[in-house]
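Structure below; questions to follow.
Heads up, one of the protein chains got dropped from this complex, but the rest are sitting where they should.
Order of writing sets the labels: A, B and C. Residues in every chain begin at 1.
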Amino acid sequence: MSSTGRLETFADGVFAIAITLLVLGIGLPARNAALWSALLAQWPALVAYVVSFLTIGIMWASHHQMFTVIGRSNMTFAFINVVFLMVVAFVPYPTEVLAQRIASGVDATGATFLYGAVMVGIAIMFNVIWGYASGGGGRLLRPGLDPLAVAAGAHGYRYGPPGYVLITLLAFVSPVLSLAGFAAFAVYWVLPKGGASD
Amino acid sequence: MSSTGRLETFADGVFAIAITLLVLGIGLPARNAALWSALLAQWPALVAYVVSFLTIGIMWASHHQMFTVIGRSNMTFAFINVVFLMVVAFVPYPTEVLAQRIASGVDATGATFLYGAVMVGIAIMFNVIWGYASGGGGRLLRPGLDPLAVAAGAHGYRYGPPGYVLITLLAFVSPVLSLAGFAAFAVYWVLPKGGASD
Amino acid sequence: MSSTGRLETFADGVFAIAITLLVLGIGLPARNAALWSALLAQWPALVAYVVSFLTIGIMWASHHQMFTVIGRSNMTFAFINVVFLMVVAFVPYPTEVLAQRIASGVDATGATFLYGAVMVGIAIMFNVIWGYASGGGGRLLRPGLDPLAVAAGAHGYRYGPPGYVLITLLAFVSPVLSLAGFAAFAVYWVLPKGGASD
Partner (left out) sequence: MSSTGRLETFADGVFAIAITLLVLGIGLPARNAALWSALLAQWPALVAYVVSFLTIGIMWASHHQMFTVIGRSNMTFAFINVVFLMVVAFVPYPTEVLAQRIASGVDATGATFLYGAVMVGIAIMFNVIWGYASGGGGRLLRPGLDPLAVAAGAHGYRYGPPGYVLITLLAFVSPVLSLAGFAAFAVYWVLPKGGASD
């Protein structure tokens, strides 16, 4: 058993790097192209940057919030978090693929499914992390927490996987609608919820 | 409500990564080109590296200084900071575009507007962060602060947006003059101000 | 003599960056290629991403665990850790080479040897770090530790170098078998061991 300090530092690092690497996925305009039309043609990469940045940023904040009630760690818990971070750190890849395919129009729906599958994977891992930490009678939770407050705070994680599945299915209508849904879902997590203080 | 510790760690990470990624924007000279003339031809990328590095560095220092009086955080405040960091982490992109366009001479004024717009965006977000933290009767400020000292320290943030607009407009004269202005404005924030201790 | 705080922060940073840079090694599918067949053709890069991510992640956790009993640092110890991190930060390179060669079929066995050699190097450095910290009568260990518990915890490091050598030799059968071995070995470190609490 050890404290969660270094695990949080490591997770913060991976979140911060993955979110900042997103900018590398926006290709430069051609050297001699007219600037504004070249930038306009890149709107899928710019919109995807905003959506993925907000999404990873809110996921960081949620991870941060979850660890306000988790007080201990062990090797298994570290491993679960490494798997979680493996999916988070992968986000720049489907982001770039989605931007490429919305721009080219080839298999854009499929690229949205790839993006959505990664989001569903992260949402599932949130539940796995929480399930392990709060399972076994609150195995890794800080002592002295109010069980009702803990349960209320945790309630939200369940909405993640079905929420991301539904938003992904919007790609059958339009990949851009799906992208807007991912952005809206990120903002949703920030809104104050009944029964839970922020 | 929670402390600002992990928010500052995350912000420091994004600042540190964005500033260090700037070097990836400087293209290598061609393999067999004469070295010094090839490096000289790249002066816009080298100058842009220096200007953006100083700018992000000073913004980091200002963010750091602001958090010496901000003592608490919540989910809304975390979200505002994520939006702020989204603009900061974007800086390598307009930096590279500006260097490319000063070198090629195509739409260099437009590229300076893009660069300036990002700077104005960051300066506005500084005011949004400060406005939220200090609003509502000092919602997130540390207790026991001297209100006059807080007000004096905060005064400077207002100069950011108009300052960056003016410097951007220098691009009508010359993009390089504008670039020098951005560097000078970064240094300006470091100078000791009357009425505020550092 | 100084505390290990900043050394751990620096090491966490290098681990977090090296692990997150792995995603840059997965090439984008061609712009107009059918998406799923293009992604399927990239399975070596995707599998190598998972294996190297898990491996670096577990190495981070092991390094973290080792430092729960190491309480002090000096310039020599910092240097040893820099050499250790030099090998860890190199991992994205053999990862990308291995994925490239499994995909192309040219010298895939050789690429597995390169990958394995880096793993053996990291495993040896774990023993060097531990040997220096625990040598000289526990030169850098926290005072008041139970010597038997320390010895039991350290026992595992010895298995690293021969283990990675054996897994590398599986490349004579098949590079993919070797890759599966690296993944399995990463998970092995997470399993609870007899005689050592986690």
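Operating definition for what follows: contacts are C-beta pairs under 8 Å (C-beta built on N, C-alpha and C of every residue); 3 or more make two chains touch, one makes a residue touch a chain.
In this text, all values refer to a predicted model and were calculated from it rather than measured experimentally.
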Candidate in contact with the missing chain, chosen from C:V82, C:A151 or C:A184: C:V82
Residues from subunit C at the interface with the omitted partner, ascending: 1-2, 6-7, 9-10, 13-14, 16-18, 21, 24, 74-76, 78-79, 82-83, 85-86, 89-90, 92-93, 96-97, 100-101, 104, 106-107, 110-111, 114
Residue ranges of subunit B at the interface with the undisplayed chain: 8-9, 12-13, 15-17, 19-24, 26, 28-29, 31-36, 39, 49-50, 53-54, 57-58, 60-61, 64-65, 67-68, 187, 189-190, 192, 197-198
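Please note the rule applied: only the chains that are shown with their structure count from here on.
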Per Cα centroids, the chain farthest from subunit C: B
Copy pair subunit A, subunit C: interface residue numbering same or different (half cut): different
Angle (degrees, nearest 5) of the CA superposition of subunit A onto subunit B: 90
Most central chain, Cα average position: A
Distance between the centres, which are taken as Cα means, of subunit C and subunit B, whole angstrom: 36
Where subunit A touches two or more other chains, by residue: 9, 13, 16-17, 21, 24
